[in-house]
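So, chain A:
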Amino acid sequence: MRYALQFGDLLPYWHVLLGGLIFTIVLTLVSTIVGIGLGTVCASIRAFGPRWADAIAGAYVELIRNTPFIVQLFFIFFGLPAAGVKLSETTAAFLAMVINLGAYSTEIIRAGIQAVPKGHLEAGESLAMSRIEILRYVVLKQAFQKVYPALCSQIIIVMLGSSVVSQISAEDLTYAANYIQSRNFRAFEVYFVAALFYLVLAISMRAILRGIGHVIFPKA
Partner candidate 1 sequence: MSDFSFWVILSNLLLATRWTILLSLIAFVSGGIVGLALLFARTSGIGWLQNLTKGYIEFFQGTPLLMQLFLFFFGVALFGLEVSPWVAAWLALTFWTSAFLTEIWRGCVEAIPKGQWEAGDVLALTYFEQMRYVILPQAMRIAIPPTVGFSVQVVKGTALASIIGFVEVTKAGTMLNNATFRPFLVYSLVALIYFALCFPLSYTAKKLERRLYAAR
Partner candidate 2 sequence: MPLVDISKVTKSFGPTQVLKGVSVEVERGDVVAIIGKSGSGKSTLLRCINGLETYDDGAITVDGMDVGEARKKKNLRDLRRNVGMVFQQFNLFPHLTAEENVMLAPRVVNKATPGEAKVLAAEALAKVGLSDKAGNYPSQLSGGQQQRVAIARALAMRPNVLLCDEITSALDPELVNEVLRVVEALAKEGITLILVTHEMRFARDVGTKLVFMHQGKVHEEGPPKELMAKPKTAELQQFIGSAH
């Protein structure tokens, strides 16, 4: 029975944790940019594209949102090689996160697009703007402004969900924690510190994203 928590045993491994943290940050950053890009395209297709395209995008969204991330990850990393597509851990992790965030952000952004008053679209059309131009200059900026908080929440949720990529041996923060505890047997201490790292990361991201929001959407 171990009453005394030995956080000191973690010190020799601090660089391992740091490496994992950096991996998690970079993974999240890149996946976010691509994932939201994907979400924007899909949301636009769902809102303005032909019915069949909407149906396909809809199926993609529902499939991702109704299955666990870990299953999606396993499918991509273990399942695809059987169909001929072999991926590294990092690539698989990245792909899974992009697909996952893409689906959630599609719905979030689509809600924002639908909230733009129809009158704005009509104004754009009567000014002889093309659909793409209307989308780009009139609709998307408003849509993003409206759903920005929801989008930021989702990004943080995906960041926290990224801890699962440790299961396919992608070397993120959780993988680092697993590695350390298998060596010094201080499981609770390691996971507690790792959890705090994630918490600090989540809080920082929230603050940074809010700051970015103030810059790109100055209060009208």
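Keep in mind that, in the parts below, a contact is a pair of C-beta atoms (placed from the backbone, for glycine too) under 8 Å apart; a residue touches a chain by one contact, two chains touch by 3 or more; residues count from 1.
Quick note on selection: all candidates are chains of the complex that A comes from, given by their letters.
The model shown is predicted, which means the values in this text are computed figures rather than measured ones.
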| Interface partner of chain A in the complex, by touch - 1 or 2 | 1
| task | Would you mind writing out the residues of chain A in touch with candidate 1 in their complex? | result | 1-3, 5, 62-63, 65-72, 74-75, 78-83, 156, 160-164, 166-167, 174, 177, 187-188, 191-192, 194-196, 198-199, 202-203
